[in-house]
Each structure stands twice: as C-alpha cells, then as structure tokens.
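This view holds just a subset of the chains, kept in their places.
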Amino acid sequence: MNNNSLIVAENIGYKINENKLFHRMSFNINRGEALHIKGSNGSGKSTLIRIILGITQPVKGVIENKSTKEICYLGHKNALKSYLTLEDNINLMQLNNNMMLNDYLEKLELKKYKDVTVSNLSFGQQKKLALLRVFLNNSDLIILDEPFVGLDDNAHLELTTFLNNELEKNKSVIFTSHIPCNINSKIIEIPQ
Amino acid sequence: MFRLELLKLRKKTRSWLGPILVFWLIMLAYPLTVEFLQDKLEIGFFSVLWIAILISMMLATEDIFTEDFNDGSLEQTLIKNLSFSISIVTKIFTYWLLIGLPISILSFIFSLGTTEDFLLSISIFPLAIISSYIFLNLFVLGNALSLNKGSVLGALVTMPLALPVLIVLGKGLIAIQLNINFLSFIFLLLGSLSIIIVVIPVVVSYVIKAHLE
Amino acid sequence: MIKKFIHQFASPKTYLYQVDRFYSYIFLFSIITYIISITWGLLYTPEDFVQGNSYRIIYLHVPASFLSQSLYIAMAISSVTYLIWRVKLAAYLVIAIAPIGAMTTFIALISGSIWGIPTWGTWWQWDARITSTLILFIMYLGLISLHNSFSNHEKADKLLSWLVIVGAINIPIIKKSVDWWSTLHQSASITLTDKPSIDPVMLYPLIGSITGFFGLVICLVLLSSKYQIFIREKNKSWVKDYV
C-alpha cells in the first residue's frame, strides 16, 4: 500500500452462475514488480485479468489501478485482422517507434512476411505479430494472458528478455503461463 | 481513428462492395420480375428502392461487431483511454461513407433511369442519405444485441424500429409527387436521425460492454 | 526449340526492358491519333440525319466496346500460352489485362447507356448484346476477384487461366448477338468483307479513334503488366536493381 504500488486488490471475489471462481483474493503490485497468476484450467486466471483490466466487475471487493497510462494487454486472442496483411495490421496497431519496430520485425523473423495475409501466417507468427504491440508499448503496466503459447525457443527467449528489461525500467508485468518461464516474479495461485 | 476504420473496411472488399452489389442487383432485377409497361414500373419502384436500401444496410452491418468481438479487438478498444461511444460513432460513419453514400447515389441514378424525372430523383437523394444512415444505426444496434450467435434479439428489436422509417419514406414520396410539404418530411427524418445518432452509440456501447463481461 | 525460344524471349526481365524502350513512342503516336480523330469527328463532321448530334458519342462507344472484347481475347491467348508452355510472363499478362478490360467494358456500358437515352428512349434494355456485354463486365470483375482470393499465386494463375478460356464463349455471343437475335442494338457497320454501311466522313475519324484508343489502352496494359512483374518478382535481385 505504499506510494509505489500500481494495482491494489482487496478481498475480491467472483462467481458466475453459482460457479465460485475465487473469493477473498488480495494482492498488490508495485512498480518494477512482476506477478505470475497460477492456477489450473478454468480456475479463473483470465477472469481475474479481465477484472484487473476493468472489463469485468468483481462480485465482491475492490480493485484499484493507480496507473494513469493505458494498460498494454494481450489476451488469449490476438486482436489481429486475419484478412489484412502483416503490414496493414501493424498500421492498425498505431505503433510509433519506427526504428524499434524494424528491429523487432528482424528479431522475430517477420520481416519477409510483410505482404502475407495474417490468416496465412503460421500460428506462432501470428502470436509474434500480436506481441509487437507489447514490445513497442508505452505504458507502465503490461498484462499478458499466456503469451508464450505457440512461440518457438527463440521467440520465447526474446519475450522473457524483453519482460525482464521492462521490469528493470520500473514497469510492472502481470502474466499467466502454463509454460515455465524465466521471469523473476511474485506468484499468486488461484485454488481450484 | 477514422483513418484506421477506413483502412480496415476498405480492405475487406466483401463487406462494402457486397452490399452495394446486392443493392444494384435488386434494382436491376426488379424490372425483370414484372412484365408491365414502363409507366406501371414506377408504381412498385420506390417500394423496392426503400426495401433495397434497408436490406443492403442490413448486409453492411452483418459483422460490424462480431468480427471485432471474435478476434479480441473489441476488448482492446474497450481498455483504450478513449470513449467507446465515440469509436462506435466513427465506425458507423465509416460504414455509411463506404456503403450508404454510394447506395444513395445509385438510388438517385436508378430513380432517374426509371422515372426520368429529374426533380423527383434529386429529392430521393436526401431521403436515401438520411434513411440509409438511420437504418445503419438501427442495424448496428441489432448487431450489438445479437453478438451471440444464438440470439435473434437484434432482428426482433430492429424491425419495429425500422417500420416507422419505412412509413415516413412512403409518405415522403407521396409528398414529393404531390409537391406538398416535402421539406417537413426531410426535417422529420433529420430529427429522428439526430436523436438516433446520439442515442444509439451510447446504448450500443452499454450492450457490448455487457456482452464482454 | 519453340519452348526454349519463348522462355528466353518472354523472361520478365527482357520484357520489362523492351517495354521501356517502346513505351513512349506508342504513347505519343496513339494520343496524337486519338486527339486528331476526335477533334475531326466532333467538330468537322456533319450532324447525323436521324440521330442529330448525339451520335458523336460513337467515338467513345465503339472503340471501347471493340476493345473490351479484344482485351478478353488477348487474355485468352495469354492463358493458353501459360497453360501450355508455362510462361510466367503470360500469367502476369492475364492478370494485368483484366482490370483494363473491366475498365473499357465499363466505358462501353456507360457510353452505350448514355447514348441509349436519346436514341432508344431508355438507358437500359435486357437485350442480347447489352446483356452479354454486362456479363463480360461481371466476368472481368469476377476473374480479378478470383485471382485475389487465392493466397497461392501459382494456384491462382492456373485457375484463372482455365476460367478465362472457358469464359471465352461469351465473345462470339457478343459479336453475333445482333445477328442471332433481333435487337435494338445496331448491327455491325464496319466489316472486313462488305463495303462499310457508314458514311466515309464518319468512318475515317471512327477508324482513327479506334486506333488511337487501342494504342492508349495498350499503354495502360504495358504499365499494368510492369506493375504485376514488380509485385510478383519483387524478391528477385534484378528487380531490386531495376528499381
């Protein structure tokens, strides 16, 4: 509860149609901290994230977001337009940092696919394209719902290094993952 | 933001050219289904015109939100620091520009071709413009209501709302032909439009938020 | 032998350099021809006895209608070339011609409709020639759209070529429609065998306008094929050098 905290959740609970997902969850995230939300399938990780984002309202408790900037979020769905090319999708994302963009396109091996329609890209390439929004964010809170899904080793490494860098820059990260990853983070576990 | 919507829609050729082509088809097909003389053609013509506008607006909006809903873009828009209603207004306007406007122009041309009455046809133009915008808004509401595939809520709600507009259009036409108080019909439609333009986006944004929860 | 020759000659690279050599001459020649015949046709020919001044749209309508079919035939020939000899350039030409063909057909339809209003009293009639021209227009659009909707370019090329060949039946139908069905539309006024049924005063500017229009459209086709080559071969080193 210090000045440094970004998200403060107190006693939040959620249920849908008599299906109690969690209750009395309290946690807080400071700047420069990462939070790994763990739990089995269907335990309510994505739901909790949507509560943090403010899309869903918790049934009980309060949650406070002290950041003034837009949250950078990537969920299970990529928010890509499958009928547009890679390049058009990047245009839609309105990423400003052009130099870095080229850098990341190179690193993620997407450069030569600029004119390929997204529906023709491979599963992992689509995820990597969606992650560009994260790599080039300018917010102080990054929320990722299973971002490692479908990534090959190279891209996986790229993402962990990036996130660790961001943490050092005093940004905060909240993520879920069933795939082990190398990020130094607090852990909360949603019980079944 | 408008620029982005435009880019998105423009590249999705089927979504904007489709409704325009369908409109064109209906208007072309109409004379084929009747075997009457030229002057009788006019009688049914305007009914078909209004219905064709209605239909093409319905087609235009058929996946105005479902697509964004399914691919997760809607969530992204929602967490942006900008008013969701405004983004809906922008979207509707883009659709109208790419679909409603061409259809209004086509209405004018078809009307001219069929009736060969320039004054009548030029009065059809504003009617088509306003009514296409109104229909578009109504169907956007309908689409938002039935984001979920299992629901027919949209069709059920839009219908009773569209009927009064069709009635006004029918009466407006008589007004043109008899050369009386045509302007009052335009104002009536403009009045409804101005209410709709404000109310629908707000309602739609609530409905969508409710769907996303 | 033939195959080798074709492949050598029809490499996109050679083609591109040849196009650059001749393009400006063709362009200059045709634009001058077209302007001269049009001014002649519009200003210095007498009014038509029956149709008054409205017949002057002929200088747009007839070349456009004529070309809409010629371009389709060109597409069909390219398609055959592609399917038999696997010449890539031919495939590029097919898809390069399609939009230009659609454009000329559209001009033919519009100019015909405009002409129809004073002469027939209607802008549209479901008569054989007009309908078959409309079908030609839709076919052009359909072919373009078909090509775009397949992400695999080679597959798209093959499919497109087959369909172009199948669709070629429409061409004799358009040509002969005025003879086979009694229609509103004019029958041929210029044929190779008979003496033209049109006054020479109108005939020469008409031929001139056809030639000029033809040249201009060829220029468009050349530009469009160049564009296709750029798109499809953009990763080849010679294209990068060229640009």
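By letter and in written order, the chains are A, B and C; residue numbering begins at 1 in each of them.
FYI, contacts are C-beta pairs under 8 Å (C-beta built on N, C-alpha and C of every residue); 3 or more make two chains touch, one makes a residue touch a chain.
Computed from a prediction, not measured in an experiment: that's the story for all the values here.
Participant: Write out the stoichiometry of the whole complex as a formula using the chain labels shown.
Facilitator: Stoichiometry (whole structure file, shown labels): A x2, B x2, C x1.
Please note the rule applied: only the chains that are shown with their structure count from here on.
Participant: By C-alpha centroids, what is the most central chain here?
Facilitator: B
Participant: Write down the chain pair with more C-beta contact pairs when A-B is set against B-C.
Facilitator: Answer by contact count: A-B.
Participant: Of the other chains, whose C-alpha centre is the longest way from the centre of subunit A?
Facilitator: C
Participant: Distance between subunit A and subunit C based on Cα centroids, please, to the nearest Å.
Facilitator: About 54 Å separates the centre of subunit A from that of subunit C.
Participant: Rounded to a whole Å, what is the gap between the Cα centroids of subunit B and subunit C?
Facilitator: The answer is 36 Å.
Participant: Spell out, as numbers or ranges, the residues of subunit A touching 2 or more other chains.
Facilitator: Answer for subunit A, listing residues that touch two or more other chains: there are none.
Participant: For subunit C, what residues touch not just one other chain but two or more?
Facilitator: In subunit C, no residue touches two or more other chains.
Participant: Which of the residues in subunit A end up touching subunit B in this complex?
Facilitator: On the subunit A side, the touching residues are 53-57, 70-71, 73, 75-84, 88, 91-92, 94.
Participant: Contact residues on subunit C for subunit B in the complex?
Facilitator: Contacts found on subunit C: 122-124, 126, 145, 148.
Participant: Any idea which subunit B residues touch subunit A in the complex?
Facilitator: Touch list, subunit B to subunit A: 4, 7-8, 11-12, 70-73, 75-76, 78-81, 209, 212-213.
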